[in-house]
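Only one protein chain is missing from this complex, and each of the others stays in its spot.
Chain nomenclature is as follows: A and B, assigned in order of appearance, with residue numbering initiated at 1 for each chain independently.
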Amino acid sequence: MSAPGSRFPGSDAALKGAVEMAHGAGGRATAELIRTLFHRYFDNEWLAQANDQAAFEVAAGRMVMTTDAHVISPLFFPGGDIGSLSVHGTINDVAMAGARPLYLSAAFVLEEGFPLADLERIVASMARASLNAGVPIVTGDTKVVEKGKGDGVFITTAAIGVVPPGVHISGDRASLGDAILVSGTLGDHGIAVLSKRENLTFETEILSDSAALHGLVAEMVAAVPAIHVLRDPTRGGLASTLNEIAQQSGVGMRLVEDAIPFKPDVLAACELLGLDPLYIANEGKLVAICAAPDAEPLLAAMRAHPLGRDAAIIGEVVADAHSFVQMRTKFGGSRVVDWLAGDPLPRIC
Amino acid sequence: MCLAIPVQVVSVDAAAETAIVALGPIKKEVSIALLDSVEPGEFVLVHVGFALHKVSAEEAGRTLDMIREAGEAAGLEDFAGEAAQ
Partner (left out) sequence: MKYVDEFRDRELALGLAAAIGREADTSRHYNIMEFCGGHTHAIFRYGVQELMPENVNFVHGPGCPVCVLPIGRVDNALELAEQHGVILCSYGDMLRVPASSRRSLLKAKAEGADVRMVYSVEDALNVARQNPGREVVFFAIGFETTTPPTAVAIRKAKAEGLSNFTVFCNHVLTPAAIHHILESPEIRDLGTVSIDAFLGPSHVSAIIGSQPYEFFAEEFQKPVVIAGFEPLDVMQATLMCIRQLNEGRHEVENQYVRVVTREGNVKAQALVADIFELRYSFEWRGLGLVPYSALRIKDAYSDFDAERRFNIVTKPSRDAKACECPSVLRGAKKPTDCKLFGTVCTPDNPIGSCMVSSEGACAAYWTYGRFRQGANKGELDGTVKQRPLSPRGEGQGEGGLATDATPKKAPSPQPSPQGERGKAGPVAGGDAA
């Protein structure tokens, strides 16, 4: 295996030109693209075998498998890109079961005309993310669609992982009296992406929080094996995730607005646009629900990890026939935190 | 009805009739075509990307004082328990 650093070229991307239909046809052009781009960056023993599949021994125990399709726009944003996002996101789906991610797959649908230099940036980013996470991309596929039929590049990733014995984490396990925790500040990713969109011109220092959380989860599970629920609040933000869990578990939740961590930039951006930060996506945070006595030890374990420095206990699980999530506001009143539907679009009114 | 937010003017481009404003740490460019004049440091109310009116620091202070006084006059003992639930 070559030294990790060597596969990443200097600032001049090696590839020039654009994606052509031939790259997806399965012939020489395809093989060349795979060799100079995917195999080079993802570089591991499975890809080196150049088979259509990767073979490995499976550890005994419960396995999990997950997949995601990534169709984001813009492709590059402060703090990440579609490549790193896809690797982190799929690793996180495995991690939310308390499982250790083992292998990733990546399938690309490329649009004819997409600049190869941009593709290389994305692939390099994926490779870096995969390397840092210690989860190799062992198999993949590439297809090309005609110009106009894609959005540059779509990536589908899948991953498998193994669940440690004694760990049963599931969205329907939230119980009365449980504590609700988050691993850090919310809304960072969504605002970072918004800052890049054509219509918005504000400058902000916010970077996407896109990150692989399996290391943090491993520490958490070691400290509190009996965690009930883990979930990453991606699309729809914290509010949607908590509503999902409340519904799955048939419970209600009571949050304390003051306790929820936000960066000031994120709050300011939301004010400007009339957005509710509870609904903004996160790509490197998680929600954890555990029995009340386990809350402090779990919090300590989270804060001890770089990705959980700003972790906080934000509320508790209660009985509620309607599975409502309510919040005591900073102002002293109380409001419902509903599914994403009430306040979805930036508004002028 | 009209979501508008007070922001601070950071810099002004009089020729283009725009200004850079800041809300906390966030900056944005807005139109100042609806104002006669504005200086960096002043606060303005922004709605749909346009500054509508200046915000008077003096009046804001006065309003807060009046709010505070109304509360002090009423006394908090009766209400604290009830509202704290």
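Of note:
We take it that a residue touches a chain if its C-beta (ideal position, glycine included) is under 8 Å from a C-beta of that chain, and two chains touch if they have at least 3 such contacts.
Just so we're clear, the structure is a prediction, and the values are computed from it rather than from any experiment.
The undisplayed chain touches these shown chains across the complete complex, A, B. When the omitted chain is restored, the residue from A:V19, A:L110 or A:V193 that touches it is A:V193. In the full complex, subunit B touches the hidden chain at residues 1-6, 8, 23-24, 31, 33-36, 43, 45, 47-50, 52-57, 59-60, 62-64, 66-68, 70-76, 78-80, 83, 85.
Annotation for subunit A: contacts to the undisplayed chain at residues 69, 71-74, 77, 82, 85, 151, 187, 189-191, 193-194, 197-200, 234-236, 243-244, 247, 267-268, 271, 273-275, 279-281, 283, 322-324, 326, 329-336, 338-349.
Note that in this section only the chains that are shown with their structure count from here on.
Mean C-alpha position of subunit A lies 36 Å from that of subunit B.
Contacts from subunit B toward subunit A in the complex involve residues 1-3, 5, 7, 23-29, 46-48, 83-84. Looking at the complex, you find that subunit A touches subunit B at residues 200-205, 264-265, 267-269, 271-272, 274, 332, 347-349.
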